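With one protein chain withheld, the remaining protein chains of the complex are depicted in position.
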Amino acid sequence: MKNSKRVSSLLALSFITALILAAGPPAGDVGPTYAIRNCRIIPVVGPEVEKGTVVIRDGLIESLGPADKVKVPDDAEVVEAEGLVAYPGFISALSNLFLEQPARPEGQAAPTEVPIQAQPAAAEDRFPPGPGLFVLDQLKPKKAAVEGFHKAGFTTVLVAPIRGVFQGQSVLLNLNGEAFQPMVLRNGAALHINFTTERGSYPSSLMGTIAHIRQSFIDAEYYAARQTRYAKGPAGLKRPEYDPRLEALVPFVRDRKPVVFQCNNLEDIKRALKIIAEFKLNALLAGANEAWRGADVLKKTPIPLLVSLDFRPPAASMYVTQGEELRKKAEAEIYPANAAALAKEGIAFAFVSAANADGASVLRGVRTAIKAGLPKDEALRALTIRPARYLGLEQALGSLEPGKIANIILVKGQIFDDNAQVTKAFVDGVLFRYAEVSK
Amino acid sequence: MKKPLLSCLLGFVLLAAAALPASADGGDILIKNGTILTVTKGVIVKGDVLVMGGLIKQIGENISAPAGVRVVDATGRFVLPGIIDSHTHIALAGTNEGSEAITPEADVGTVINADDTSILTALSGGVTMVHTMHGSANPIGGPNVVLKTKWGRPSEELVVKEALPTLKFALGENVKQSGRTVQPGQIQRYPATRMGANAIIRREFLKAKNYMEQWDRYNKAAAAKNPPKNLVPPRQDLRMEVLAEVLRGNMVARCHSYQATETLEFMELAKELGFKIACFEHIWEGYKIADELAAAGIGISVFADSWAYKMEAAEGIAYNAGYCAKRGVLVSINSDSGERIRRLFNDAAKTMKYGGLSEEEALNLITINPAIQLGVDRIVGSLEVGKQGDIAIFNEHPMSAYTRCDMTIIEGDVYFDREAALKDREEAAKKAAAPRDKGGVS
Partner (left out) sequence: MTKRALLIALLVIILAPFASAQAKTPGLIAITNARIIPVVGGEIPKGTIIIKDGVIAAIGADVAVPPGAEVFDATGLRAYPGMIDGYSSLGLVEVSGVAATVDSRETGRVNPQARALEAVRYDSMHIPIARSNGITAAVVAPSGGLISGVSCLLRLDGWTNRAMAVKAAAAMHIELPGLRGARGGFGGMGRGGAQVRADGPTLLAELKELFNAARAYEKRRDAAAKNRLLALPEYNQTYECLLPLLKGEMPAMISVHSERDIRAAIAFVRDEKLKAVFYGVEQGFKAADEISKAGIPVVLGSLYDLPPVWEDGYDALFRNPGLLAKAGVKIAFSSSSASAAKDLPYHAAKAAAFGLDKTEALKAVTINTAEIFGVERTLGSLEKGKAANIVLADNDILELRTNIKRVYIDGREADLSNRYTELLEKFKRR
């Protein structure tokens, strides 16, 4: 935990500054005011309220508490929520929403190394992967995906690029509409690195990839050192050549901007930890489906874990190579128990939707993890305050508290129950209503 | 004990080759009444081996078990040092960084895959240690790693740190890419001839010398009282760093070669550039240059008789291993395969027929000889007091065609136990026949 605070402190600081600036007299459009009444409030941080009111003003939570203590403002539109439960909107700290990507056939094990020919077609080469790629530039609106995610409780997603070893930089979005610009919480949120291979060129193997990652960080440090020195006093020094690729890497080796390593199995986690230590990176580990197997290591080096809700074991896993029977068991029982095992060991993590663009099945994944032994409150934290903290946004997101962004879901039933339904979602104070489906 | 979930999972996983995840710091075991083939200290017809804390404590007759130590009855069976495979590619996530010809930065030690079931396969054939290597796609591949086949243990515990650091080189058809069709839009990779292969290795080492010189000059200048103001360090290059280690003698070459000429020329290259060759791999034409190999003190790691799969293997005679051994070359038999690895003892026995080696000499090819080649003969490769308790138990003499590995032990811990595996299989079959219950993970 200590580490994760450290991880995000710098970013948190900059965001608080932004909040303070935003707290001044509102300029331009002012959003509507809502009062959600008579709902059960599960704020994640702070005590539960059995029957209460939440007031939303101009995109932020103004106040919340028991019905008799919170006054409904005169200008508020009242949202009657009798029988509903209010939760902070869920955050997926890693997704590929709004990106075109090849689907993995159902029931097929996740590849450890993406085969060269399986990578997307060359048509996408106007966005060549690399540390300087900003994924925001290649997003395509998908209304259905937003709805699906709302219905699964998600109001915030980090969208990461999907190709290459140095995949590029992600964008953090509040799912508040259809246009991307108003959604952006932060562009260039993190650098994403995947233990995969490049298409038909170096590196074509995992060991080459690891060498390539290390050499790149070495080069970025060397580049930064030379640039800094040159800036201080260029006289008598040869001007170091500008290199856009290394330039893009500098904030990550020099200023501890966050780096997300996509880990496909336990060994990848260990590989990432070595690189993180070597270059003193501010890092998060994504994938982490086999994190329980490395509990010993992870307890020693607490690094934010982003646990995927895709329980298909990776292709090289010993649960796949020892026959179909074991693979099925792994998918149905062993991998879903990962989160429960981590919780039991006291290892903190956040759940992420990862490559899954179907909100409903993401939520089903959470329910499966709970059935495999994960306490519900752990699951809830793993979807709210913890990812907020990992992303340096715990002052703004992740719980229902006055002053935070009004990302709230209203649920008929308990969200982790099989037949629970999200009927309303507020994102940045914008209300989305979803018809109840009778079952 | 410390990982209840893990051990339970493994319990299920290992139904086919039962072994329990062992201790991190070595186990205790007493093997009784077997024929002990010590390899370096002769044969004890009816003897015992005691391993304590992972090391061989005592070899002899009538050793009694200290309290709590597991006793294995080896009556009528053969007890030998764990088999060592001098050349494999198992337990790795990826084998070749083939996109470029020179890739010494691509280190197989960074991609160990302790989940590879080939480890179980190896154990079922009595193999306790492997030299797992970069592939042969490049004139200069990457560093290799020596592993113990400790299935179920974390990958870092598999690594044998005492082993000689080795770098993979390759010559001939693979690096020429003669078997590869160049597709439209692609260009033929350099080198495409044996001339080019030699030239590119020479070039890279000369570059590495230059790199070392640059650092040397920089370090000297930086250490001076008044370093020049515009002094800039050279770029750190992982590729060159590895070659520098070879030139400094901290790393030795293991070179894939088939033909006599390319092998002799690589020896010339090593002399010219000043690096050390530990071993030639496969070297099917070794028998043609046995005297040169013996004189240079360079070992060879070869197949017994898997030949004629490509042109440069068409003169690969089954006498190669035995003949070279008789001429004084340090020979080991390797598998290079996740399947052949479980019958290395059969392959070693073939040198008795082809080459006229004795039982003892044949057994050396898969025990002490590879241990010497890997620089680990002080700790493994034979049954001697003080060495690590890596042991295989066979039902018949390991050089018989009718033999079978019954148990494989590493540092006193049992990693393969045929009897237990059969019992587990029986129980699994019974379970499968019974109506299914819904049991959870643990």
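By letter and in written order, the chains are A and B; residue numbering begins at 1 in each of them.
We take it that contacts are C-beta pairs under 8 Å (C-beta built on N, C-alpha and C of every residue); 3 or more make two chains touch, one makes a residue touch a chain.
For clarity, every value in this text was computed on a predicted model and none was experimentally measured.
**Q** With respect to the chain omitted from the figure, which of B:Thr128, B:Ser337 or B:Asn364 is a touching residue?
**A** B:Ser337
**Q** Which residue from B:Ala349, B:Ile393 or B:Ile409 sits in contact with the chain not drawn here?
**A** Considering the complete complex, B:Ala349 is the one touching the chain left out.
**Q** Using the definition of touch stated at the top, determine which of B:Val182, B:Ala222, B:Ala295 or B:Ala308 touches the missing chain.
**A** Per the contact definition at the top, the residue touching the missing chain is B:Ala308.
**Q** Looking at the whole complex, which of B:Ala67, B:Ile187, B:Ala223 or B:Ala401 touches the chain that is not displayed?
**A** Checking each option in B:Ala67, B:Ile187, B:Ala223 or B:Ala401, the one touching the absent chain turns out to be B:Ala401.
**Q** From the listed residues B:Ser86, B:Thr103, B:Ser118 or B:Gln373, report the one that touches the chain absent from this view.
**A** B:Ser118
**Q** Would you write out the residues of chain B that touch the absent chain, in ascending order?
**A** Residues touching the hidden chain, for chain B, are 16-17, 88-95, 116-118, 120-121, 124, 135, 179, 287-288, 291, 305-311, 313-315, 317-319, 323, 336-343, 346, 349-350, 352-354, 359, 395-396, 399-404, 421, 425.
**Q** Given the full complex, what residues of chain A touch the hidden partner chain?
**A** 109, 315-316, 320-326
By our rule, only the chains that are shown with their structure count from here on.
**Q** Between chain A and chain B, tell me the centre distance in angstrom, where each centre is the average of that chain's C-alpha atoms.
**A** Measuring from centre to centre gives 42 Å for this pair.
**Q** Provide the residue numbers of chain A that touch chain B in the complex, in ascending order.
**A** 112-113, 198, 200-208, 210-211, 214-215, 218-219, 222, 226, 236-238, 265-267, 270-271, 274, 292-296, 316-319, 321-322, 326, 329, 333-334, 337, 341, 372
**Q** Looking at the complex, which residues from chain B come into contact with chain A?
**A** 2-3, 5-6, 9, 12-13, 16, 93-100, 103, 105-108, 110-117, 134, 142, 154-156, 229-230, 232-233, 235-238, 440-442
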